[in-house]
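Showing subunit A:
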Amino acid sequence: MLDISVEEKEQLKLERLQSTLNRACKNVPFHRKRFLEKNILPEDIVSLKDLTKLPFMDRTHLGTHYPYGLFAVPLRDIVRIHTAPGTGTNPSISGYTRTDLLIWKKLVARSFEAAGVTSLDIIQIHLPPGLANWGRDYKDGGEAMGAGVIPNSPLSLNKTLMVLRDYKTTTLVTTPAFALQLMDHMFDRERNPNELNLKRLILVGEPVEGKLVADLEERLHVDVWLNYGLSEIPGPAIAHECRSHCDTHCCGSHCGLHINDDHILPEIIDPATGTPVPMGEKGELILTTLSARAFPLIRFRTGDMARFVPEPCGCSSPLIKLEWLKERADNMIIISGIKVSLDQVKSTLQKALAVPCPDCTVERIRRDGTETLGISLVMDDVLFSDEIKELQQLISQTEKLLAEQVGVPIKICLVQKRVL
Partner candidate 1 sequence: MLRIKNLKCSYGSIVAVHGVSLSVKKGELISIIGANGAGKSTLLLAICGLLKNWEGEIVFQDKDLKGMSPPAIVRSGISMVPEGRQIFSPLSVMDNLKMGAYTMYRKGLKSQVEEDFDMVMEMFPILRERAHQLAGTLSGGEQQMLAIGRALMARPRLLVLDEPSMGLAPKIVEMIFNVITTLQSQGVTILLVEQNARAALKISHRGYVLETGKMVLQGSADELLVDDDVKRAYLGRDYGDFYDGRDA
Partner candidate 2 sequence: MDDNKKKQWTENTIFLVVILGCGLGVDNTYYLQIMTFIGINTLLALGLNMLMGYAGQVSLGHAAFYGIGAYTTAILSGTYGISPWAALVCAVSCAVFIAFVVGLPTLKLSGYYLGMGTLGFGMIVNILFREWSTVTGGSSGFVGIPMLEAGPVSFMSGRNYFFLVWMVVLVAVLLCRRILSSRMGRALRSIHDGENASLAVGVNTHFLKLQIFMFSAALGAVAGFLYAHFVMFISPESFGFMVSVKMVTMVVIGGMASVWGALLGASLLTLLPEVLHGFAEYEMIIFGLILMVVMIFMPQGLTRGLLDIYEHSRKRDKRHGN
């Protein structure tokens, strides 16, 4: 299916893009309005380059148009709705029709195939609750391939390890954080990685450094494959690594991921200006769905930084390659796969503490396999209170409020104001 000429592929992409725009304009008032605002009709998009004429959309739109505002099909055609905490008061959701699910199954199967998974493999999935949606998609993809699947479940590290060993799992789909934890755990207890039947790790959720990958591969005796996906909408395995990923891991990245550009159209733009960057330079990744029925996305700002890899790949795949970079274009931090908006954190703090501009730093705390959002709040005169109990209560209330808002565990510490 993928062995078509460049011309045919461009034609296919154009056809799919045009029909997506037609459907979006016809069925989704949000998109139709934005087209009108820019005084554009779908028929004005005559080539893939014309995509730049269209406006962007981002996560805030997903929250604002809760619950049905962005659906392009009637509700009765939606067979699944994925939810995520979102960046505002509304959860962010996305919907799928039967056809959409079929397509996603195909794309996940593609990523498995590229990683060398066959029907003889046993796939185990271990993902944090924030990526539970992906858990389901990987399970479906694995089943579509005919492999054995052990879906996501809340087992402890030890029990997970037992299952890995006793059921001879060959493929583990997990986050880099968990993989790291697994590796450290095994070595702390001096367990031999060879007692596991593990052949490969598929890491999802965030970009990984080459060094970490090299470490994992060496110490766990596995092949590591990266997958890129969006946690709220369309799904996992938007891009996957191919067979010709660097064996030596010499380069900082992993030589790039193939993005399924026959179903999702990627662009790289300068996050500040919104204009496309020259081929090969880094910028924010923008995605446009080409075959999504329920939830078309037009120029969605992912907030992930990436760059196209213009050099042709060693494998024969015609899909274009991307390098996923560690930086982010937006003001977000990833905790257990869930994207947390720092702006939202700040504004919630402001409201909770009744302080105009709370001085704080935010970071991710990784401990014992869990990730927490740590906020170091600078104590100043406004906040200071003699009553420790009062302060503690305020802090714990704020923690609870924030946790409910953003969907991740929060830990607030008070720190002294730094005297320069």
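Going forward, a residue touches a chain if its C-beta (ideal position, glycine included) is under 8 Å from a C-beta of that chain, and two chains touch if they have at least 3 such contacts; residues count from 1.
If you want to know what made the cut, all candidates are chains of the complex that A comes from, given by their letters.
None of the values given here were measured: they were computed from a predicted structure.
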{"item": "Touching candidate - 1 or 2 - for subunit A as found in this complex", "value": "1"}
{"item": "Residue ranges of subunit A in contact with candidate 1 within the complex", "value": "7-8, 11-12, 14-16, 18-19, 22-23, 26, 41-46, 73, 76-77, 97-99, 102, 291, 293"}
